[in-house]
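Of the protein chains in this complex, one is absent; all others appear in place.
On to chain A.
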Amino acid sequence: MELTLAIAIGVLTGSGVWLVLRPRTYQLVIGLSLLSYAVNLFIFSMGRLRVGAAPVLESGGAGNPADYADPIPQALVLTAIVIGFATTALLLVVLLVARGLTRNDHVDGREPN
């Protein structure tokens, strides 16, 4: 299971990086989204993979940490997902505005000669 997820993170990163290095703005948007999946999964995996662990405390009272999924990476990733959406929106809009001004969708603002 660990190996599967590790390979998945690698493949998502590789695809994301490849797209980030491409010349078209849309490729950049998709690439960054793929990268953010990879990064979120990576941060999430810092808490180790737990199948069937309780995410919510059983009853009122102190919980035994060994019985529960690690909450910290989850808290980090939760906000990262929302902020990730916001930055994707910002990037998309910046690229759209740039596209309107430069009349093309090359990341450099002009087509290579």
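Definition applied: a residue touches a chain if its C-beta (ideal position, glycine included) is under 8 Å from a C-beta of that chain, and two chains touch if they have at least 3 such contacts; residues count from 1.
Definition applied: contacts and distances are computed from a predicted model.
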item: Chain excluded from display, named as in UniProt, from "Amino acid ABC transporter permease", "SirA family protein", "FAD-binding oxidoreductase" or "Multicomponent K+:H+ antiporter subunit A"; value: "Multicomponent K+:H+ antiporter subunit A"
item: Chain A residues that touch the omitted chain in the full complex; value: 1-27, 29-31, 33-34, 37-38, 40-42, 44-65, 68-72, 74-75, 77-79, 81-90, 92-94, 96-97, 99-101, 103-105, 107-108
